[in-house]
Structure formats: structure tokens, C-alpha cells
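A single protein chain has been omitted from the complex, and every remaining protein chain is retained in its original position.
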Amino acid sequence: MNIQVGRNKFAYQSYGFDDIALVPGMKTTDPVDTDISMNIGDFRFDIPILASAMDSTVDLNVIKEIHRLGGLAVMNMQGIQTKFENPEDALKKIRKAPVEESTRVIQELAAIPVKDELVVKRVREIKDAGCIACGSFTPKSADSLGLKAVEAGLDILVVQSTVTSLEHESSRFESLSLKSICEKAGVPVVIGNSVTYEVALEIMRAGATGILVGIGPGATCTTRGVLAVGAGQVTSTADSAAARDDYFKESGRYVQIITDGGIARGGDVVKAFASGADAVMIGTPFARANESPGQGYHWGMATGHPTLPRGTRIKVEKLGSLEELILGPALNRSDGSLNLTGALREAMGVLGCRNLKELQKANMVICPNFLTEGKTFQINQRVGMGK
Amino acid sequence: MNIQVGRNKFAYQSYGFDDIALVPGMKTTDPVDTDISMNIGDFRFDIPILASAMDSTVDLNVIKEIHRLGGLAVMNMQGIQTKFENPEDALKKIRKAPVEESTRVIQELAAIPVKDELVVKRVREIKDAGCIACGSFTPKSADSLGLKAVEAGLDILVVQSTVTSLEHESSRFESLSLKSICEKAGVPVVIGNSVTYEVALEIMRAGATGILVGIGPGATCTTRGVLAVGAGQVTSTADSAAARDDYFKESGRYVQIITDGGIARGGDVVKAFASGADAVMIGTPFARANESPGQGYHWGMATGHPTLPRGTRIKVEKLGSLEELILGPALNRSDGSLNLTGALREAMGVLGCRNLKELQKANMVICPNFLTEGKTFQINQRVGMGK
Amino acid sequence: MNIQVGRNKFAYQSYGFDDIALVPGMKTTDPVDTDISMNIGDFRFDIPILASAMDSTVDLNVIKEIHRLGGLAVMNMQGIQTKFENPEDALKKIRKAPVEESTRVIQELAAIPVKDELVVKRVREIKDAGCIACGSFTPKSADSLGLKAVEAGLDILVVQSTVTSLEHESSRFESLSLKSICEKAGVPVVIGNSVTYEVALEIMRAGATGILVGIGPGATCTTRGVLAVGAGQVTSTADSAAARDDYFKESGRYVQIITDGGIARGGDVVKAFASGADAVMIGTPFARANESPGQGYHWGMATGHPTLPRGTRIKVEKLGSLEELILGPALNRSDGSLNLTGALREAMGVLGCRNLKELQKANMVICPNFLTEGKTFQINQRVGMGK
Partner (left out) sequence: MNIQVGRNKFAYQSYGFDDIALVPGMKTTDPVDTDISMNIGDFRFDIPILASAMDSTVDLNVIKEIHRLGGLAVMNMQGIQTKFENPEDALKKIRKAPVEESTRVIQELAAIPVKDELVVKRVREIKDAGCIACGSFTPKSADSLGLKAVEAGLDILVVQSTVTSLEHESSRFESLSLKSICEKAGVPVVIGNSVTYEVALEIMRAGATGILVGIGPGATCTTRGVLAVGAGQVTSTADSAAARDDYFKESGRYVQIITDGGIARGGDVVKAFASGADAVMIGTPFARANESPGQGYHWGMATGHPTLPRGTRIKVEKLGSLEELILGPALNRSDGSLNLTGALREAMGVLGCRNLKELQKANMVICPNFLTEGKTFQINQRVGMGK
């Protein structure tokens, strides 16, 4: 809190991915020898990437394919997948809506209630396919619907809202106890989102297995403009990682820090780990996969808010298969949007890091991406005029 | 004054809305339980929003509708409404003027004198409609015409110019005493605009009930480019709020800080309060309402300066009704331009603030809006090339 | 030199006009009562504005009109005016050249030698018109041709090059002594350009009456990109003004600081004075006057360098007459490009400054022009996409 913004008003600087770069040290490592595995509870994954619980990003097919590739896709358990036996019609309605109607169409679908039996059914389908079942619920529904899903076989419970706190004051609802959910669940619970040291520490003390870090940075999210709430992912991740390290000293338990939002390219994945993350959760890049339910469109959950939508449907380019996206090869795309684990391993190689713990300690410089070194063609690309 | 700009030249950094964001704390609050009421003198308003005294923004219909919605619209008492019995012809002339003629047309209309009897008539119309009557006068006219309006029933007197000071040196005119106006008025007096601690404190000591904070930030205003005068709204509001708090300790009287200008979206409203404001005054968003007299056009008062126009007529998109703008719902607009009080309450919810006093203490980070987290689509939108 | 750029490398921050704004203080002043006169030696001018010695900006007609309006136009005494009895043909050749040929055409004309008798003739024409005769020479020609012009009646001698120093090492030419020129001239000598305290101090000690401050900022100048040499006008002016004040203590002689380059609008004029200037020299705005020899085109002297052009011909919009530009009124232009003295007086009014000495002490804030307060329309205008 050391920058004076006004007479009695102080702030701290919050850095995002585009503000920084990483610099190599005294040794390099063969990318082939790097270990990029992650753990959530007792579950071990070959690659440290989660697909965001968004209707445009994850369905059963995506879960199966990402499982095969070594990662984890999270199903939105209060979205289109659990409102419709056959979700394709609703997805098509969103995709086909003209630009100026898209938010309203998403709002109308958001107003339709979730069917509990479909939640159970989706969990069973995922288990039947031999995958680890992971689904996300809002804090309000975690206690009832979330635990019902656990009973049906859910392996990892994600409790997620734009901003999550331990203490929620309300005259209408009884306050949710994240601690009680963690105790009752009996499976790993991942909770988010938060951006500060203090909140991360409290969520850990409540028993979370992992924490989702990031408010507002996602490409479909307009929370920052609508609510003024947000922070940069580098600082948010570093602060949350500091809470993880302090909590580990305090309790002996290591909680996963999962940077969620704002990751568009391989370089952003690398920066998230260098900021202190144990895993990353990704939306937009997966919405750009050939297999995505969005099929060229991407939208967020907050887009469906009944009176205050804070997201937007965006058109995205299909880049390639999930396999190309995660494991490569990147053919014809040299901007870092494909082969995310290849980029991660290659970066670990030049930075001399054998595993993600070492990458968390890489040397960082402040060096904004924009307008560096006369790269006029980059500017053109960024403002959308490139060829 | 701690940044060295040259050998013997120092400056301080002045922050604007786009430089900052807010971060949640340890608790959250149900938006339904938030109190966003404001007071001006003994008048209490359900919502803390004033509509700017601009010809393109406020007429009798707008005043009635904003009154119904719980806010306050201020009539420009030295503009088109008080020069013409029927203002529609003049408004149409401005709207229909070709781009290159628009400033000249506004200048010509600005040269036409105000009719005192129309000032009295407008006040009575507002009172007859059951609304709180609030009108703005330049410092030069406040003593004569402004007090005449008070006699006619004006409830709140706004004394406003680009820059207001307590001490005005002139060889031509006798100096205006803001103190004497505050004493003679017998109704709450709101004075502006100013941007510093020192000037705010002096205006409070002169007896003001409220202070308008902001020089140059409005969308139709080119004061910064023409005169070099201006400051960021976050720092200006925080400094003025510090004066309010010090003056309250000194006098026991609490003066309202009203951030005026530069507010385009819900997030800006939230940031104004987090900077220390008690209320906000808004122009452009109201000019975009279906009911606005500008009907798709917006211009400022300084546009009419006889030899040095410092504003411009801009074309604005109609967004929806005043009700949608203020209370929502936002349908098909997810960028924060509709449902301003919804955004305010929602932000207070995630920031755990039950009232505006608590919001004034929210945690702030420096984190520029522009070019954060790979949001290419935002850049496109901002430079006007988005789809 | 307090910013560490690398291990053993330090730099200081240099601020330009777009980095700052000015904030009002405790009093305001009636613009009518402001004194904006300037002195160069014993010559007194009603307005503190010089027109740059550029072929596209100044000819005899412009000199006469700016004299009438109270300012001073400087003739380039080694340009088209002194190479051709009738310069109009050469000007037309430059104006008519296709974009890709324009630099070459300017280079060809630059290679033509100056005619001494035309220098004498131009000086006499200016004197015969009843104006103060002021002309610029390169350091190399100042000793011969410059003194010849003084003999012919030149009132103020300007010695100007991209970068001027007291000590010039050369194996080809004998070093120019600025001190000896100042002594021999017998008229006020204005010398430039420089940007630092140390060089300004030495030029003053050599006997200069005025110093031109600014390297690289002009709109037609590409010195910064070609040579890497440049600095921000706010810091350069403030540092040079500090040299002026120190030299005044040392010698009792007050040297004029003339900020030269980078001034596009009224706000920039105001900022130059607030940075410490006693006068401003302006190119582009005058090239945009109806009367300019460039007639819609503008180019710099360095554009004519035989092997390394450091300028470019730019197309400019005609804005109005010299009178509208300097004294106003600004009709149909509200961006600060017209009525420069009106803007200066109005700004002095709101800043409470009765004269330029007081304006030199105005309060400054760091507050970048670009991307402030959601002014999307400004961005559009700046990147050239506005309507």
C-alpha cells in the first residue's frame, strides 16, 4: 500500500502478464527432462492445465479428450449441460443469435433452472468414461447440489463465484460455511476466486485443496469495467502463493494455487507459474479448440446475470484440435496460441528449471509487451489491423 | 509534490479512473442489503446520482423521471431552457447542424441572453411536478438570477463554472462572494468545480453544502487540451474528501463531495465512491438515455464560449431508458453502461460494503485498464475498431 | 540521473507536454487583466509567440501580419526566401511533389546556394514594411552572412541548428565562437537549440539574449528516430529556466527562455510557460494558417540534409487566418488549435496568474493525456479514426 493516490488514500501496484518478462539464469535444461505434473489432492495429472467451467468450453467430449491428454476439464454444473438433456439446441441458439441479441439470449437461458437429476447424470457419464469427475458450483448451491454430485461420484468439487469470501453477510440467505462444505465433501475442494493474500489464507484455513486466483482478467469478462473490481494476475498469483507458503509453514499442508483467467498464449502460462502458480485454469484458448461446444464462440457465466450482465459473447477463431492446443505440434501458428505444454517445457529449458517449483523462482523483469523494440507489426496485430 | 520534473520544478502524480481497480477484502455482502442513499442538506435521495446541468441532458421530463427513480437532475438555468419558451427548435438546430457547423451553431445560441421570467417559470414547473428543484448558475449570475430562482422555489442552488475559486481578481467586475451567496440563499448551495484539497476546504468554509469535483474530464470537454488545466478524478476526489474530513473535524459539518465528470460506466461510479465521493454527477451516460433532450447528441456548456470553445458536440448512441440506465435491467449491454445502481450495489456486495461510507475505504490497486491480460478485444473496442 | 537503466548506467526522466496538466490554486483572475507581453533585448512584444524560421511557415506577408498582431515571425535566411528572387515556384514544386518524391525535391532545393544579396534584400523589405527584422542563420554562416544581415538592418539575430554547443571540434572548419558573434552583432542574439541546464548556462555566458529550447519534438522532425537524440519539452524548459535563474543571480542579466517545438494547441502553449518559458516558438500551427507559404504543407529544415534527411513533408489542414490562430475567435474549432493567446489568457485566468512570471510557478501534476477518464472519442481522434 505504498503508492499515494491522494491525501489519505494509498494503493499498491498490481502487475499483469503484459507488464513482465522472464530472464534466463546461469544454466539451461533439456525440455525433455522437465516435469510439469500437478496434483490436486491425491489426484496426479501429467500436465498442470485445467479447462474452465464454462458452457462454451467444456462438455463430456472435451472432458474425455483433455483427460486423455493428461489435464483436467471442469464442467459447469449449473449451466446448459445440467439444464438440458440435450444441450446442443441451447448452444446453437446462443451461437446463432445476432450480435445485438446475444447477451439477452444468454440471459434467458441463464434464467432456466438446473435439473438436479441432470447433475447426477453428467457426473455418472464422466465416471463411466473413465475420467476424473470435476464440476463447479456456486457457493449458494455447493452445500446441496454440490454434495449431491459428490454422492454421485464427483471426484473434485469446485466452488466458484466472481468473488469468494469466508464471510458473506445477507438478510435473505443464511451464510454459507466454506469450512463445513470442505469437511462434508470428503473429496478435494477447489475454491475461488480471490486475488489477495488475506483471503487466500482464510480459504486455505477453511480446508480448501486448491484456490482459483483471478478476478476480472478473462477475455469474455467485463467485471472490471462494470464493477471496477479486478487486479493483475502476476501480483494476485504471487500474493496468493505467499499465503500458500505461509500456510504450509503453519499447517504442513500444501494448497494448490491455480491461476484462472487472462491466459491467452504459451507465454502467459509460463508467467503464471513464474508468478508462483501450481496450475493454470484456461478458458479462451480452449474455446478456440475445434472440439469446443462454443464452436467459434465464447462467453462467460456472468454474461447471464439477470439485470447486470458482466460478460459478452465473443467470436473466436478455431485454432486446431485440443491435442494441438495442449501438446502440439503448432503448425502454421507461431504466436504461442498452440502447443501450450511445449511452450512451458521449452521456457523451462531456457530458464533452467527442471520442475514447476523451480519455475516459480525464475527471474522476472518489468518490461511491458506493448511497444517494445520497434515491433510495429505487433502493434498492428494487437489493434486488429495486422495481415 | 514529490516527482521532480526538472531542476526546480516538482509535480505530483494525479490518477484517473482508468489507472485503478478495487480488490475485495475478507467479507462480501448481499447487494440487496446495501444502502446507497445520499443527502444534500436535508434532502435525502435513494440513489447518489445527479444528472449534469447540460442542455443535452436535462429538461423537465428528465427531471421528473430521475426524481421518480430516486435521483436528482440539475437544470442548466442559463441555457436553452431559459432562453426559449419552447426549447425544442433550438435543440433541433444543434442536432441538425453538420459536424463542421456544430460549434458555431452552439456559439450563436450561447450568445442569446437568458430570460429571467423563464428561469422563474422553469422552477415553478419543476415544483408543480412535485420534484425537488435544483438548477445551476454561473458564479457571476448566482447572486442575482440564482437568488431570484430561490425566491421562486428553487430547493438547491448549484453555482458552477469550469474552475471556481474563493478569490477572483478582476478590474471589470466586483468580486463575487461565495460566502455571501451561501448566507443569502437560505437553501443548500453546491459549488464547483475544483480539484484540490486547499480550494475544497475554502469552499466548505464559505458555507457550501456540496462540492463538485472535476476539471476537464468529461467526454464533451476539451479544457485539458485547450487550457492545459485538468487532473485525474481519483486523486481529485481523494484530496477533496480529505478536505471534507478535516473540515468535519474543524466544524462538525459534513459537506458532500460530488465527483463530476469522466464517468462513463458502472465501474467509474464505483471508483468515484472508492476514491472518497458521497455522490456522483453524470453527463454522457444520461445524454445516451432515450429521453434525453440531446436525442443522440451531447455537448457541453464551454462549447458555447464566444471566442474559445472548449467542448464539442459528439454523437452518442441511445442505450435505453433512464430507468434501464439507473435501475436496470441491462439487457443486451454488458459493458457497464446500463444499470448503474445495480453495478454499484453488486460491487459493494463483492467488496463487502454495506454503505457508501464503507465503500470509501475499499482497497485500491494501481492497475491500468488498457492492455491488461491479453484482452485484445478490449483494445479493439477502445480504439473503435471492434466488431 | 537517478533512474538505474542497467548496472552502471543511469538516466533521468524527461517529461513532455502530454505527460502533465496544471491545477488551479486559491484564486482566479479575469483573463482581460492578464499581461502576456514578452521582451527580446529592448524589443517589447504584446504576445509571447515567435513563428519558426521555416520555409513553409514564414515569408514577408506572414512577418507583416504577425507583427500587426503583436508577435514576431523569424525568417529562415538560408532557405527558399534567400535562394530565389521569387520563391513561389520553388514552394509550388515542393507542394506539388508526390508523397514519395517530396523528400528528394526538398533535398535538391536545399543543395542550391543562398544568394547573399537576397539576404540583404529580404532584411530591407522587412524593415521597409515597418516590422522588426528577425532572421535565422546556421552557426557556420552566422559570422559572415549573419553579420552582413545585421549591417543591412536585421534587428534580432537567431543562430540555430539542431544541436548547438559552445565547443565544436572539427578538422575541417575553424570552430565558431558564439561569444564573438554575440559581441560583434551589436543586436540581440537568440541561440539554439539546446535541452540541458549546463549547455543553456554556457550559451548565456557567451552573451545570448535568448535561448531556443527543444531538440526533436516538432511535428515535421524525425531527429529522435534517426539520431536517438531528444528530450521532453517540459523537463528541457524547466532545466533551461533553472539555468536562466542561476545566471541571473550570477550576472544580473535575464535571458529569455524560448520553448521551440512540439507545440500544437493552446494547452501546449500554456504548459511551456508553466514549465518556465518566457516565450514560445511555433511551427506547425502557423503552417496551418491560411496565409502560410506552405499552403497546406509543412516541412522542416533537416528534411533537406543531403544524405540523412531528418524530417518529412506533412500535409496539414488549413485552420483559419493568422489572426484567428493568434487572437481568435475560434469558430468551429474547439480543440485548442485556434486563438492561442485566448487560451493562454483564459488558462492564466483559471490559474490565477496575472503575468507570465506567475504562470511559471503554476501547480503541475503528472497526468498523461492519453487514455484518461474513458475518453474513447479522444483516442479515436488521436489515432485518426474519429468522425
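All chains are identified by letter, namely A, B and C, in their written order; residue positions are counted from 1 within each chain.
The rule is short, and it goes like this: contacts are C-beta pairs under 8 Å (C-beta built on N, C-alpha and C of every residue); 3 or more make two chains touch, one makes a residue touch a chain.
Source: prediction; values computed, not measured.
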item	value
Visible chains in contact with the missing one	A, C
Residue of C:Gly216, C:Pro293, C:Gly320 or C:Gly349 in touch with the missing chain, whole complex considered	C:Gly216
Touch criterion as defined above, residue of A:Asp30, A:Glu117, A:Glu151 or A:Glu250 at the omitted chain	A:Asp30
Candidate in contact with the missing chain, chosen from C:Gly71, C:Gly230, C:Gly294 or C:Pro329	C:Gly230
Options C:Lys83, C:Arg244, C:Arg288 or C:Arg310, residue touching the unrepresented chain	C:Arg310
Interface with the undisplayed chain - residues on subunit C	3, 5-18, 99-104, 107, 162-173, 194-196, 198-199, 202, 215-219, 222, 224-233, 235, 261-265, 268, 303, 306-312, 314-315, 368-370, 382-385
Chain not shown, touching residues in subunit A	15, 20-30, 32-33, 197, 234-239, 241-243, 245, 265-268, 270-271, 274-276, 328-336, 339, 342-343, 346-347, 350-352, 354, 363-367, 369, 371-377, 379-380, 383, 385, 387
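One rule holds for everything that comes next: only the chains that are shown with their structure count from here on.
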item	value
Magnitude of the superposing rotation for subunit A and subunit B (Cα, nearest 5°)	90
Centroid spacing, where centroids are CA-atom means, of subunit A and subunit B in whole angstrom	39
Per-residue overlap in subunit C, given as positions that touch at least 2 other chains	none
